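The structure under discussion appears below in the form of structure tokens.
For this depiction, one protein chain was excluded, whereas all remaining protein chains were kept in their positions.
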Amino acid sequence: MTKESRGRFFEDFRLGQEIAHATPRTLTAGDQAVYVALTGSRFALHSSDEFARRLGLPQAPLDDLLVFHLVMGKSVPDISVNAVANLGYADGRFGACVFPGDTLAARSTVIGLRETREGKAGIVYLRTVGSNQRGERVLDYVRWVMVQKRDPASPPPDPTVPELPAAVAADRLTLPDRLDLRGWDAETAGSPWRWSDFAAGERIDHVDGMTVEEACHMMATRLYQNTARVHFDARLQKESRFGRRLIFGGHVISIARALSFNGLGAATRVLALNGGRHVAPCFAGDTIYAWSEVLERAELPGRGDAGALRLRMVAVKDRPAADFPGRGADGAYDPSVLLDLDYWALVPR
Amino acid sequence: MTKESRGRFFEDFRLGQEIAHATPRTLTAGDQAVYVALTGSRFALHSSDEFARRLGLPQAPLDDLLVFHLVMGKSVPDISVNAVANLGYADGRFGACVFPGDTLAARSTVIGLRETREGKAGIVYLRTVGSNQRGERVLDYVRWVMVQKRDPASPPPDPTVPELPAAVAADRLTLPDRLDLRGWDAETAGSPWRWSDFAAGERIDHVDGMTVEEACHMMATRLYQNTARVHFDARLQKESRFGRRLIFGGHVISIARALSFNGLGAATRVLALNGGRHVAPCFAGDTIYAWSEVLERAELPGRGDAGALRLRMVAVKDRPAADFPGRGADGAYDPSVLLDLDYWALVPR
Partner (left out) sequence: MTKESRGRFFEDFRLGQEIAHATPRTLTAGDQAVYVALTGSRFALHSSDEFARRLGLPQAPLDDLLVFHLVMGKSVPDISVNAVANLGYADGRFGACVFPGDTLAARSTVIGLRETREGKAGIVYLRTVGSNQRGERVLDYVRWVMVQKRDPASPPPDPTVPELPAAVAADRLTLPDRLDLRGWDAETAGSPWRWSDFAAGERIDHVDGMTVEEACHMMATRLYQNTARVHFDARLQKESRFGRRLIFGGHVISIARALSFNGLGAATRVLALNGGRHVAPCFAGDTIYAWSEVLERAELPGRGDAGALRLRMVAVKDRPAADFPGRGADGAYDPSVLLDLDYWALVPR
């Protein structure tokens, strides 16, 4: 039997199957430094131990999206090596903060399966849970991917499609233990705005642009130990329909989130990922801009210090976002749009 | 009111104004590792905890220029987003060493203002102070930048131009607490030379060259959380007079300082930045070389273990520095010159 793995095909997934993803990872201040160098992230909670201590934490937690990408990266060798496409994610909720020295492990459960119409591939729905060394949940989310069949003639499974919420309900948002925004210092945080300053429908242009280099997106993706070869193998990709390496969608999210500090510096922590769509592929040389829209404002039960904002973050390429390019009247996206992400953020009151 | 910031214009600065720069930053061993990977820095004091302990410190402090760039990076969103040009800096003095885990915050005071002749912009002089979590000064310096006016017709302020020293006086140089060079081990430090081996007028070619890539300078500049868009936005820069991204001048300083180890390995710590000029812009693909000249040798009051050297460090591009290219007889710089920096370094006696 060959020692190397070629990844699972659609036939290798069964409803209810549990998969423990290999090689847990201890995240450190080193990972955070590399993350900052690759994205420019500068949210105060993740940037300053002193700021974090004023909010009740022992030190600055690692960036939420670094945690998300690492947990997802862990699942790639088991789930998506033979994926045709990442179709979406939903119902993502962050739990315990991750601090330097915490070791994250990830597990996934198959919660849905259905063959595609053509019968050459199938869609696998998984709930992935990332936990720390104490078994505390740091993140869980549902992701669905289209995976090739090993044999197009193999019989389809009974189709099962999980019901997924359009967004995480506000009463299911959880705050990390001890985090208390009463100590929030707006000047230090770099944003004068608070929860009540935001209104549904409001749009914010994040102004700045960031050009992505091959070296940068590959370093980011390797940092997450994500092995999807479309990001790394230029020779293989030359033969693909894109003709070149594809930038990991998570890197686009991270760049847009870092840019969003200008306007959303008060969005101190990602509480939940409601859903997201990578509308178009991103390549080295593209310059990313971003804008956000406030979708909804929600109180957090029993919390006078903080509220939640449901935000839509749109990343575009090679044009400023000042006119908020998104979907047109016909529902079609502007050709510049890369990403349309729906998430909940924690904001001081 | 829009949530995003477009940065201050000249009219937004007032004499005596104090600006607390947002998002303090906890620097870690991770930042030092990224700094080494981006610059090749290898001064023993910053490279080895054991070496630092022999000199009385609890562990290796972070590179001085990493601290400088971080403090300056913090000021960018408040000061120089609408800057036309960085005109200079002066009177920069390093104070307490910065160790992994220290959190740096930066504040600036407007100490001078004058409109330019054409009246479309003005020059703002600021003293910026970087402090650690105990309120100890780690660095302060004066910087002046030309900033656009929002409205060219707005009335000019009373012109105030601060008096700035050509160089920090030797008796104002401060050494970090506990640092004692009696334990200096020249073999381990990688340089046999001591303070008395240097003579004013002496020139040193640093021999090696370093080519800069877009990914490298952008990572460095993001590490400092410097958001100046000229370094990151290739699309925007295509429309600029340079046609491409401009490399952060601080990265050029860091590369030159790292190269200067060959010849100046004994220049163990930067004590002061007397002044500097970015003579020409640097772009990705340029190869940086450097040479230094000893300007002055100064005793440090009460210190038998160490003295100061005032050094001029010149960085050039795309040609070796063996013939010390600088200003010609007519005062004009050789076209290869990128940087002409005047600083004080601490050297063992």
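Order of writing sets the chain letters: A and B. Residues in each chain are counted from 1.
Basically, a residue touches a chain if its C-beta (ideal position, glycine included) is under 8 Å from a C-beta of that chain, and two chains touch if they have at least 3 such contacts.
Only a predicted model underlies this, so the values are computations on that prediction, with no experimental measurement involved.
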Per the touch definition above, residue among A:Val98, A:Ala189, A:Met218 or A:Ile253 touching the missing chain: A:Met218
Residue among A:Pro77, A:Pro157, A:Gly249 or A:Gly307 that touches the chain left out of view: A:Pro77
Of A:Phe51, A:Trp144, A:Phe232 or A:Tyr289, the residue in touch with the unshown chain: A:Phe232
Which residue of B:Thr23, B:Thr39 or B:Asn274 touches the chain not shown here: B:Thr39
Where the missing chain touches subunit A, by residue: 2-6, 20, 22-26, 28-31, 33-34, 38, 77, 100-101, 103, 105, 133, 213-216, 218-220, 222-223, 225, 227, 229, 232-236, 245
For subunit B, the residues touching the chain missing from this view: 28-34, 36-40, 42-44, 47-51, 59-60, 100, 187-191, 193, 197-198, 202, 204-211, 213-216, 219, 262-265, 285, 287, 318-319
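In this section, only the chains that are shown with their structure count from here on.
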Gap in Å, rounded to a whole number, between the CA centres of subunit B and subunit A: 36
